[in-house]
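Since the structure comes first, as structure tokens, the remarks are kept for the end.
Every protein chain but one is kept in place in this view of the complex.
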Amino acid sequence: MAATAPEPDDVPSDGPWAQAWKRLRRNRMAMAGLVVVLAMALSAVLAPWIVPFDPREMERWTGALAPGTRHLELCNEMVVERGKAPRPQDVPTAVGKAAVDGAAHVWRIEVQDEVTTLLRVTVDGGKIQQIGEGGKRHTTLEIAEDEFIRVKDGGAVVRVPVLAVGGVLPAPAPQQAGRFVVMVERVKRPPEAKRTVEIALGTDGKVTTVTSAGVPVDGEMRVRAENVRDTSLDGARIEHSHPLGTDQEGRDVLARVLFGARISLLVGIVATFVSLSIGVFYGAIAGFAGGRTDVFMMRVVDVLYALPYIFLVIILLVAFGRSLVMLFIALGLVQWLTPARVVRGQILSLKRREFVDASVTLGATPWTILIRHLIPNTMGVVVVFTTLTIPAVILEESFLSFIGLTVLFRGEPIDSWGALVDYGRNALGGDGERWWLLVFPAAAMSLTLFSLNFLGDGLRDALDPRQKGRG
Amino acid sequence: MADDTPLLRLDKLSTWFRTDRGPVKAVDGVDLEVRAGESVGVVGESGSGKSVTMLSVMRLVPSPPAQHQGRVLWKGEDVFGWNARRVRKFRGRECAMIFQDPMTSLNPYLKIGLQLTESIELHLGLGHHAARGRAAEMLGRVGIAMPEQRLDDYPHQFSGGMRQRVMIAMALSCDPQLLIADEPTTALDVTIQAQILELIDAQRKAAGTGLVLITHSLGVVAGMCDRTVVMYAGRVVEEGRTEDVFASPRMPYTIGLLKSVPRLDVRETRLVPVPGTPPDPQRLPSGCPFRVRCPWAEDRCAAERPELREVQAPGAARHRIACHVDVTTTPPRHDPASFGKVNP
Partner (left out) sequence: MGRYVLRRILWMPLVLFVLVAASFFLIRLAPGGPFSAERSVSPEILANMNAKYHLDAPWWEQFARYVGGVLQGDLGPSFKFKDRTVNQILANGIGPTVMLGAIATVLALAIGLVAGTIGAVKQNSVFDYGSMSVATFGMSVPNYVTGPILVLVFALTWKAVPVSGFDVSFALWPMFVVAGMYVLWRGAEWAKSGLGSVTFARESACFWLLVLLLASCAAVTTLVGSPKLILPSVTLALPFASRIARLMRAGMLEVIGQDYVRTARAKGLSETTVVVRHALKGGILPVVSYLGPAIAGVLTGSLVVEKIFNIPGIGREFVEAALSRDYFLVLGIVVLDGALLVSFNLVVDVVYGFLDPRIRYD
């Protein structure tokens, strides 16, 4: 009888890694996970080139914009002066770019100026006591259709139809216990206060002329963003688009999510590296040493296992400051126990293999055996644990951010996904009208964690088919 | 039984497994009969479908992914046509089974007492105390000392041989009419094997129970069984009274089996499989599955599948083989000396 041809699967022609890869490729969910994870990592790395916004840059005047909104690209206050080149931070990016391209341009701004009167509102025990306007005192003050009230100097808009002594001044106006004074502006935008500002840019990048309502302006010309109705460069509107909307400070949500991915993934990878290094070495040494050392080292692991770790991490961060390094250490310290146990088990069984005896007879020192022969053989486990530890660490980091322990970088909080979710949760509004602030960061995080978990499961099955289907 | 209906009859029973690589026919048209009080030995190489056949009888092959064809008749009734309640009465009460591996066949989390009494209470309708009494009696009968105390022990507190005794006690506790023992001794060491087999034989004879004994040991079959069934690649290839099969085997595979055993009179001789590889159940050769290893193989063997046919046996006893060739008259085509060596 002709020998039956062996199944292609049984041919050990490729190494174990190639075979694992083959098995992994057959696992659809794991491959989908891999693609999502890679895409997320790539967009995190390329974030500055994907979105034109700085995640910290506020455009307060826009407020929270729904996803897909386009709005005029402005600076908080735009400043130009005839004969000078505009500074990039004083003009929209498009204008800044146009100034240096060697051609002449016309930048037009439609301005709706506002007429403000300053009100001095005294509040005591939550009730309005006094409303002063200039020298006058009002008992009631109607706010007309085309008017509104704003906390002084571009602060929050307070929506009330009428201000009356004995009434309340609702949030977002400042609220305090006891007696205090709020300065508010009564703002009106009359149609006659409309004007067009035209700025001509020369080929040398300098401002050649500035006119306001047809009248040439000498010296500095300032326009505040909230008064701008329209703006165009050579007849084309200068616009921003926010595919995922903006938050209440006018920060672009997409930028925040992508830059949040950077910090989350970075922490995930570094802390995983830290914890796996500790775990592998600890486990390897315990397993290799054997005997009493092993028993003692594993008892320590048992004790640590029983501790409520996250509490210690919180204490650590609070006590020693919330720096990035501290976070790496704190999170790295949490996750090393399981890999340590598993690696120890592996080393125990590897130790008994022939190649160890062979190396011993060849005169290798224990350290060489451990580092050259034993640890490399545990790499399959390490790969699996890497993909499973990264999501765990991301979870923990986001958890810490969520409860208020954001990482500080040079004294400034860096918002990771957890902080974004917390922000979004607080900014939802009474009917959940600002849902995008919660949903997009949450979706990015869930998707990534989901994918990493699937990838981890798939890798475990691929590298160790016997374990398939556990837990 | 008064009438002529056999206790158990398999009528062209086939069992498939649906696997990732396509269907596997583990049992392929098996015909077999067991009469009341009779003992039948089933032998064959590993993977020849002995266990699956017997599990199919008990309807214990998970289905799906397994599928059956043909019939299993218990006193003339079709087992596959029964509802769940009837099947449960059949299992344990009418037909009991002892499994291959005593180490894994007892539930490690439950006391022996519960595992023994549950079927007694269920099938014999005894109360808790009476059932415990019967369980202790059964344990004592299979030779376990202090049976009352041992009822409260867990399986891990018993040795392998004792566990198999417990399994036997469990199987016999409801006085089944048929006992199926699937290699009851393979997992045990040699000295205990003999004891266990003697125990089964004695218990069976005392109660008049029918027995199907699956084993690899031809010596055991010769010593214990009235009839012998030889299986190959999921089929019955030879079947007859034990003395006929052993004295004048008519199927080349059986001849090979017997040849590979040096002395028939030694009980503990292990069956050395016929050299050459057993066929892959997924790619059986056409015609007779044994022909590629058979010294008598002719062209006809490749073209036509041999059905079981009667051959002449002393005293008009039934003796059937599935072979086209009459080995008593035809000389082997290949050198008979090469038979028993690995094929090129």
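To keep things simple, chains are lettered A and B as they appear, and every chain counts its residues starting from 1.
Basically, contacts are C-beta pairs under 8 Å (C-beta built on N, C-alpha and C of every residue); 3 or more make two chains touch, one makes a residue touch a chain.
In this text, all values refer to a predicted model and were calculated from it rather than measured experimentally.
Peer 1: Of B:22, B:108, B:315 or B:331, which residue touches the hidden chain?
Peer 2: The single option touching the absent chain is B:108.
Peer 1: Could you tell which one of B:72, B:170 or B:218 touches the chain left off the display?
Peer 2: The single option touching the absent chain is B:170.
Peer 1: Write down which of B:24, B:60, B:192 or B:308 is the residue touching the left-out chain.
Peer 2: In the complete complex, the chain left out is touched by residue B:60.
Peer 1: For a quick check of understanding: of A:153, A:192, A:218 or A:431, which residue touches the chain that isn't displayed?
Peer 2: Touches the omitted chain: A:431.
Peer 1: Hey, which subunit B residues sit against the chain that's not shown?
Peer 2: Given the touch definition above, subunit B has residues 58, 60, 84, 87-93, 96-97, 99, 101, 104-110, 114, 118-119, 121-123, 125, 128, 154, 156-157, 167, 170 touching the missing chain.
Peer 1: Can you list, in ascending order, the subunit A residues touching the missing chain?
Peer 2: Its contact residues with the unshown chain are 303-304, 306-312, 314-316, 318-320, 391, 395, 398-399, 402-405, 418, 421-422, 424-425, 428-432, 435, 438-439, 442, 445-446, 449-450, 453-454, 469-471.
Please note the rule applied: only the chains that are shown with their structure count from here on.
Peer 1: Report the inter-centroid distance (CA atoms only) between subunit A and subunit B in whole Å.
Peer 2: 68
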